[in-house]
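Below is one structure; the comments refer to it alone.
As you look at this complex, bear in mind that one protein chain is not there, while each of the others sits in place.
Now for subunit A:
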Amino acid sequence: MFRTQYDSDISIYSPEGRLYQIEYAMQAVAQGSTALGLKSKTHAVVVTLMRSSDELSSHQRKIFKVDGHMGIAISGLTADARVLLKFMRNETLHHKFVYGSDLPTGEVVSSLAMKSQRNTQRWGRRPYGVGLLVIGYDGDKTHLYQTSPSGNCFSYYAQAIGSRSQSARTYLEKNFKAFPELGLEELVLHGVKALKESSGKETLTKLNVGIAVVGKEQKFEILKPNKVQTYLDQILQTEGEIEIENENENEKDEAAETLELKLD
């Protein structure tokens, strides 16, 4: 993508009928580290690769709880994600207060899409530079949605976003037909394997891999690092590699938790 004369404002169409500013915003999503989601009949899972800018800093959280039955994984501008997260939390809480039930995932995603579209057609506003993978369980069904800066939202069996996501997507495309009948453990394993495809040179450790699950009789839960490690061990076992733990496990866990950046 190179600069054209039709990309200086969100309100300018190109002769091909494209809005370049929106496409550039989607590039921001593609720059973020990988986040992927997949679902079975009973559970939905997101797996993310958490970057840290250098050894001194903590890993950037990419998974957030919206409500007991719903959560998101983000890729792109974290600050924009914070705004959308607050919006979703507000919507779900309001619905719970007024109607006494869980807000269906599809409805909040639709509201989010409307909100995102507004920013593509208003003076002085810019599109949100973040893509979300929303997982939820309501109405006895699992849900996985992707939202993007354009305001489009789609439902998926499995999807990956962020940098090098194509490798993960290829893995998911190869395996997704088997997902509906899988149990939670196998589903998560597929997610981690898919993440491994896009991890490139980075080694997957319990500190830079984030996993969250939601489903039937399973409230949205972000897995603790030790639980993440058990999945990583299974992957590495099957590949015949051996991971050597250098530091004390407990220390690392506490450090990981205290350094976590808090978002609303």
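In the analysis below, a residue touches a chain if its C-beta (ideal position, glycine included) is under 8 Å from a C-beta of that chain, and two chains touch if they have at least 3 such contacts; residues count from 1.
Definition applied: contacts and distances are computed from a predicted model.
Colleague: So one subunit is absent here. Using its UniProt record, which name fits best from "Cleavage and polyadenylation specificity factor subunit 2", "A-type voltage-gated potassium channel KCND1", "Large ribosomal subunit protein bL21m" or "Proteasome subunit beta"?
Modeller: Options "Cleavage and polyadenylation specificity factor subunit 2", "A-type voltage-gated potassium channel KCND1", "Large ribosomal subunit protein bL21m" or "Proteasome subunit beta" considered; the missing chain's recorded name is "Proteasome subunit beta".
Colleague: Considering the whole complex, which of A:R51, A:K96 or A:K141 touches the chain not shown?
Modeller: Spelled out, the listed residue whose C-beta touches the missing chain is A:K96.
Colleague: Could I get the residues of subunit A that touch the absent chain, sorted low to high?
Modeller: 65, 89, 93, 96-97, 260, 262, 264
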